[in-house]
Structures are given as structure tokens and as C-alpha cells.
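Some notes on the structure that comes next.
Note that one protein chain is taken out, while the other chains of the complex remain in position.
Entry: subunit A
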Amino acid sequence: MNATKVVAPKMSGRTAASRRFSLGGLFKAREAGIVLALIALVAFTATQNSRFLSAQSIRDILLGTAILAVLAVGQATVMITRNIDLSVGSVLGLSAFAVGSLLQANQGMPVIVALIAGLVVGAACGLVNGVLVRFGQVPALVVTLGTLYAFRGAAYFWAGGEQINADELPGHFLRFGNSSILGIPWLVLIAVIVLIVAGVVLRNYRAGRELYAMGSSPQAAELAGIKVGRNTIAAFLVSGALAGIAGVLFAARFGTIDAAAGNGYELNVVAAAVVGGVAVFGGSGTVWGAGLGALLLTVIGSSLAVLDINQFWQQAIVGALILLAIGADRLVAVRVAKSLKKRDSHV
């Protein structure tokens, strides 16, 4: 919070270092760590119960990951700019209910229109967040904590305790939630498309690089002529829009929607991004990492079920993982800062 100035140089060191690492291999050290953890977890669970690797179980994991990954991509986009969006679970709920009621009234509505409707609802919420953060000049944490309440309340207002059941939704929409194309479930396909588009834009396009620059040092970005305010709004808009799409995917997958849809998701989403190596202090991380984080969390969830461990452990593990990830992040940052200092002293 008030440590902005102290942190800035460290973060610029981080970005330099991550560039060096990426030359070494396809994955940065952190993302390689998640992949290893994933492999170990899957291998161990599979030896305990062979059903864990059955087609149905893998399908369930992928479907679960798809929704979380779409949300995590949005969260990563916001976190890279040194902000946070805690309202995503509520936006998902609002969008799921909005699209559900639309489909209830218009049974013939094509899936693509539903997706666009969800995107619009989410983008509107994201715009509210972005404008409040930009012009209020208050931490995104507080603003999105407020809208977490407000959007959820709006969903409850609208739903009024009612629930939309699967039999009230058109069949083609429910089939979209469960069917595949070329063996890949639609939901997974959409998540992969979102990941690729966001990943490429953030990595290769100016708009994306500007977000990293803002996160590394807002002052420097401002001085470099980057329109920080506009980009902040854009990042929240993206996060909101993706949460809106996730709402549609949620509705299609589960078929039953009430105002509580996605309650508490924000924690898992932040966890997925943080575990995936997106720094809370901005300026580093990739959407690939966030996607892997989402996969890891989902796999942990189903492993616990398969291993017959109390499901309640899941949340505790999520918490421990967040602490572990930010701890590791800090460790890397300190080491990089030290090595940079050493290098500078030789020059």
C-alpha cells in the first residue's frame, strides 16, 4: 500500500530476471514448479485409485478447470496492473442469472447470443469497477470488496429467492454445456481460446506490455506516456467480461442457477492466479500460469475426493497454497534483487 516506492525497483528487477529465465526454457521456474506438483499429484492419486484417470474423471476435471481458468485469466490481467478484482464471483452469479432468465424467456436463443449477453453483463460490472478504481483513486481491493457485496445483492434482488432449473432452460444450451466437438468439450475449447488470445495479447501486443509496465511501476509508466487510467479501466473491463462469460459457462454446465451461483469463487480465482505465479504486487506473471493454477486447484479438489479425504481440507489447502506461492514469489524476488546488486557492483 504505502510501500509503493520501495517496491518499485525490486519489481523492475523481477521483469528483467523473468526474461532471462524464459530464454532457458519453455516455462519459467515458477510455472515448471506447478507442472511438477501437478504431475506428482496426479501420479500419486492414480496409484491409489485407477479410476482417477478414467475418461469421465478427466472430463470432469477439465470442465471444472475451464470455468475457473476463464476467471483466472481476467484476474491475472487485473493483477498484472497491481490491482485486484474480488467481485468476480458476484459478477459470475449476476451474469449466470441474467442469461438464465433470458434463456428461460427465449427458448430459441442461440448459444452465441447467450455468451454475448453474459459478456455484456460482465463488462458492465467491470466498467463500474474500473471507473470507481480509476476516478476514486482508492485501492481496487476496497472498491471490489464493495462491489462484491453490491453485485451479489443485485443478483439476489433480481432472483428474489427463485431458482432457474435445468428443465426451464432450452435443450441446446444444456447440450452445449456437456457436449464436445472433436472430443474436446465446448467449455474447454472456449477456455483455451480465451487463454490463447489473452496470452498472445499480453505477451506480444503493446496493449498487453503496457499493463506489465503499469504493474512494475505506475509512476514510470505514467512518465513513459502510458495512459494508466484508461488501461486500468480496460483491465477491469476484461476481467468483468470474462467473469460474465464464465457465468454463461457455469449456467450451461450446471443447469441450475440461483442468486448464490459462484459464491466465494473469488478466493479460488485469486488463489489460482497467485499459485500460477502472478504477483500480487503487479508487473509479473502470465495467463498460462493462471490457467495452470486453476488446473492445479481443480485437480487437488478431485484428488481429495478420490483419496477419500475430508473435502473440507480443500479450502485449507487453497489458503496454504496462497501463502506458499507468495512466499516463494518473495524468495525469488529477494534472490534476483541480490544477484542484480552483485552484477551492478562489478560494472
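In the analysis below, contacts are C-beta pairs under 8 Å (C-beta built on N, C-alpha and C of every residue); 3 or more make two chains touch, one makes a residue touch a chain; residues count from 1.
Quick note on the criterion: contacts and distances are computed from a predicted model.
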"Lipoprotein", "Autoinducer 2 import system permease protein LsrD", "Lactate utilization protein" or "Heavy metal translocating P-type ATPase" - which is the UniProt name of the missing chain: "Autoinducer 2 import system permease protein LsrD"
Given A:Val142, A:Ile184, A:Val200 or A:Leu307, the one touching the chain that is not displayed: A:Val142
For subunit A, the residues touching the chain missing from this view: 1-3, 6, 84, 132, 136-139, 141-143, 145-154, 156-157, 259, 267, 270-271, 274, 280-281, 310, 312-320, 322-323, 326-327, 330
